[in-house]
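My structure is below; once you've seen it, I'll send some questions.
Only one protein chain is missing from this complex, and each of the others stays in its spot.
For reference, chains read A and B in written order, and residue numbers begin at 1 within each chain.
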Amino acid sequence: MPNVRLFNPKRRRINRKHISRYEIVCSLIILFSLAGIVLWVATRKNLYDSARQDVSLEALKHVSSLIVLYQQPFKPWQLTDTANPSENMDLGIFPDSVASDRWLPKSRVKTFDPQNLYVKINGEAERFLRHDFKQLSYLVLQSSDQIEEISIELYDQGSIAGSSGIFAEHRSPDSTVEQEGPNTYFETGIGLIGRKDHFFYRIAGNRSSESIRSKSRQVVQSFSELPAPESTVAFGYQLLEELNIKPTEIRHQAVNVFQYDFATDFWFGKPDTAQQTEVFVHRAETKDNAQQLLDRILEEHQYEYRIIRRTENLAVLQHNFLKSYFIIALQDSFIFGADKTPDQETSFQLLEMIGRALPKE
Amino acid sequence: MPTTFNRREFLKRVAFASTICGGATYLAWAPEDYPLSLKDFTGARSIPKPQQFTLPDYRVTLPPGVPEIGIGRDMTTSGRLTKALDAIGGLTQFVQPGDVVLLKPNVAFDRSPELGATTSPELIEVLIKRLLIDCRAQEVRVADNPIESPADCFAKTGIKDAVEKAGGRINLPDGNAFRILQTPGAELIRSWPCFYRPLIGVTKVIGVAPVKDHNLSGASMGIKNWYGLLGGQRNQFHQDIHTIIADLSIMIRPTLTILDGSRILMRNGPTGGDPAYVKPWDVIVAGTDQVAMDAWAFVNLLQRDESKLPHYLYLAEKKGGGKIDASNRILEVS
Partner (left out) sequence: MKTILRLTNIRIISQVVFLGLFLFAVWASWTTRIQGYPVSRFLEIDLLVALSTLLSTGLVYRFLGWSILLLLLTVLFGRVFCNWMCPLGTLHQFFGWLFNIRSVKERQEQNRYQPRQIIKYSILLILLISAAFGTLQIGLLDPIALLHRSMATGLSVIWDFVMSSASFTDLQLAPGTTERIFTGSFWIGFVFVSIIVLNIWHPRFFCRTLCPLGALLGLLSLFPLFRIHRDRHLCTDCDLCLTRCEGASSPEGSLRLSECVVCMNCIDDCPENALSFSLPPRITTPVSPAPDITRRHFVFAGLIGLIGFPLLRSNGKVNDANYSPLMIRPPGSVAETEFLKKCIKCAQCIRVCPTNVLQPTGLQEGGIEALWTPVLNFNVGHCQQKCSLCSSVCPTGAIREISVTEKLGFGEFKQHGPIRLGTAFINRSRCLPWANEIPCIVCQEVCPIAPKAIQTYDEEVKDTFGNLVVLNKPFIIPDLCTGCGICQKECPVTDKPAAYVTAVGESRSQERRLLLRYRTNPEEL
């Protein structure tokens, strides 16, 4: 291998003999400016706006949830040669007679419980949970021509108190409530809303048509087959029913009775459908609780009512403007009475009627 | 150089030639199991054999009677963590002085921590400080193999700042950081590239996972967090997501798993992106049975129906990753 140099063998050297003072001064100036440049670069480090590299949470919140997408329904597997995909479908709690040849289940029954009810009815969930909601079964029926659809929401409210409470919240004053066997319901434009025992249900079609209306009524009929309540009928309901008040006129109010947040769990019934008058009954836990509740109600009522008569466990009041009467009484741990009666006699009659029916302790 | 060609010279050259030829013949033709043999008749010897490793069991044995899962509820992160850890006997039970601890947070995306897609940096910071100060751990490493750019993910999620503030060390994945991991008993990852470098010399491993919705598997919690240690073509795993998550439950046996219920991603998982999908909550779950913890978090944090528990939990239970039923093993402190 011939020995060839790889690198430059020459050393740097200066031939000139004189370096002027100006050159030194210039050199120093240049050195300082170089140092200045390096320093300038180094100081740039933190001069930046980190917000440019991210979106502010406010901007995100501003557009949050604006876009809602429609999710195609899940398509379950079906044998290609079976014409009727719903034949073997398990309808769950729904009676088999809900489906028919003309009305086929569109998807499997979905159930929701208190933990995930909001998934189905986001805003409304609270309303149902207030009334002891237990379970929602959801089924969509599709007409055989695939044009019409009926969605059926069947809520298990746990008790008659729950179901009648949520039912009362749904009905408007001008809806005509019908009673058919154990079912109580009223029709809406596209279906109907009703209750049976501890069940509450809403049936709604995708449009207003006669076939949907008749199918809705048929569904209600088949709901008679729904299992009867395991628990005994609530005391207030039983009591008011004994007083010959129609089930359609019995309602339960769980909270905010008379608009007071301390009054809960009252049963109301209208003895006469045509009139405003309502009787009510409540069972407190102890006699002392009942006494306290009575005192508080009377205390609060004084802002709107004039006390006509007051004894230890009975009070009659008259509304300042409406002039209707309000009577309330205490017996054992029960509080009961009548509201919006036209005159004092009726009040006392109603009070006596309830008092007799109350169980003795 | 000799000028004449004599016998001695002749013999020397013959000896030289035969040594070269003989040596070459031996190297090329000696049977493959002979020493120094280079023979590769079928080509099988030249197939590269990747370096492989197995993971030890990082669990510690706990005194009997201590619950396996602790749930802490508090207004502050450190309060939550303290309560959750105290319920299972305190952090010092798990980490002894001198331990080298690996924390595995979920840093999969470059989202700000408020969006709930990643482990919250506050928790990481508090945890590292406890490990270094209370438990006197020798070193705390933090590692993840995110889907997006690792450097960015650690920075944007705030984990980088948190770790550096607390005195931990971040391990970013790169091309040389992976090695084949052997997992006996697994179905899909019996041998699969795993993020190896941060595991060298580690004596304790703690998973710190957020609780997230996950579109395909249902939910991404403690077990799914270990997905972040895998390398290779891991996007294939979505073809059988439940089996792979069940495999993950036995791939690594962490000392401790911590579920971060500070921000729960309820929808649009696992990426999130909208603050409306995030539910701020006040829970931290710490424990040793990931399967039970995930099941508990699914029902109580994500608030889904117990009947819809992700399938992978049942598979994991079958593989021995843990037990779903947490009754009698759980202690809640609030």
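What we mean here is this: a residue touches a chain if its C-beta (ideal position, glycine included) is under 8 Å from a C-beta of that chain, and two chains touch if they have at least 3 such contacts.
Just so it is clear, the structure is predicted and the values come from calculations on it, not from any experiment.
When the whole complex is considered, the residue among B:T4, B:N176 or B:S327 that touches the unshown chain is B:N176.
The chain omitted from view is touched by exactly one of B:P270, B:G287 or B:G321, namely B:P270.
Screening A:L31, A:L129 or A:L322 for touch with the missing chain picks out A:L31. When you scan A:N46, A:Q146, A:S172 or A:N244 for touch with the missing chain, the hit is A:N46. Take subunit A: the residues that touch the chain left off the picture are 4-10, 14-19, 23-24, 26-28, 30-31, 34, 37-38, 41, 44-48, 51-56, 58-60, 62-63, 67, 69, 71-72, 74-77. Listed here are the subunit B residues that touch the chain not shown: 109-112, 147-152, 155-156, 160, 172-176, 214-216, 233, 235-236, 238-241, 268, 270-274, 277.
Here, only the chains that are shown with their structure count from here on.
Against subunit B, the residues of subunit A that register as touching in their complex are 53-55, 57, 60-61, 64-65, 112-113, 115-116.
Of all residues in subunit B, those touching subunit A in their complex are 112, 114-115, 156, 273-276, 299, 303-305.
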